[in-house]
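The structure appears below as structure tokens.
Of the protein chains in this complex, one is absent; all others appear in place.
Here is subunit A:
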Amino acid sequence: MTQLAKTLTIRSSPHIRANSGVDTIMFNVVLAMLPVCAYAVYVFGMAALLVLVTATLTCVLTEHVLCRINGKPTTIGDWSVTITGILYGLTLPPSLPLWIVIAGGVIAVGVGKYLFGGLGYNTFNPALVGRAVLQAAFPAAMTTWPDAPLNRFGSLPSSTLAIPLTKPVYDGVSGATPLSDWKFNGDAADTSDLFLGTISGSTGETCALLILIGGAYLAARKMMNWQIPAAILVTVAVFSGVLSLIDSDQFAGPSFMLFSGGLMLGAVFMATDMVGSPITHLGSILYGILIGVLVVLIRVWGGMPEGVMYAILIGNAVTPQIDNWIQPRVYGSVKKRPAS
């Protein structure tokens, strides 16, 4: 008679599982962002590299330390905080003083993620929470972008290593982004420059092409809900297209709107944050349309050149309500779930 070497394990079905894991998905998102990071370093040099590395290390360390302080096992292994760190770094101007980068990173993870309960419970995209706080606290530093310096690997902007709590000098390196140029001077940049990112802007928002390639990779591996960026981009294109038909002097056309500023980065890597976006397909599309409309509204009529950050944060805020309204229609039921 059979004598088993081990006792039988009893567990609930299913006894087989798909080969997927949160850590795998998150790691692939990191992979998809690496070309964008590499290009940012290529364009902006050492300053961008320092900002990205500092931002990522700050975020990862913040999460690790907070977990340890609270006597819990560290959660940095799921890679989600690495995404936050990289994304946060990509949204910052490459000339931002590193002490501000560190301060914002601690806020991003400490307030934006950990206070809400950590992975899965954060209402807002933590990277954007960090950036939004910096935007309020250091408006000048956050809206000063360097022109790509000639000797980008040989020198740093003087602001990078500024002493904390001093007013840094942006002397000689500050330049206007295409969006502010358009908003305040009425000049629209060339679309191909925008698409390839050979133009000034935040660290990672410049090259639309690489962002789209990263997004396509994730969508192909079913690790990203492509309907969200699609809805956002289509909405922005249609809305700005209609506006420019009405008055092309006052309103920039769709190609400029799509490829300038943080729209691509936000639509592909931030609005698609699974935790902060709706769970159903219909909900995701509504969420994308909402963000797209807000982006154009803020850019055209708002007080600032850029609107993607606020549009996504508002989208995050509305997500629970969208999820409440839009539930899948259960098989064989005529009536939808009553609103609770």
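In this text, a contact is a pair of C-beta atoms (placed from the backbone, for glycine too) under 8 Å apart; a residue touches a chain by one contact, two chains touch by 3 or more; residues count from 1.
One rule holds in what follows: contacts and distances are computed from a predicted model.
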Can you pick, from "Probable sugar ABC transporter, substrate-binding protein", "Acetophenone carboxylase gamma subunit", "Nitrogenase iron-molybdenum cofactor biosynthesis protein NifE" or "Ion-translocating oxidoreductase complex subunit C", the UniProt name of the chain not shown? "Ion-translocating oxidoreductase complex subunit C"
Going by the contact rule already stated, which one of A:Gly45, A:Gly85 or A:Gly118 would touch the omitted chain in the full complex? A:Gly118
What residue numbers in subunit A mark contact with the hidden partner chain? 1-2, 4-6, 8-18, 20-25, 78, 80, 118-121, 225, 274-275, 277, 279-281, 284, 323, 327-334, 337-338, 340
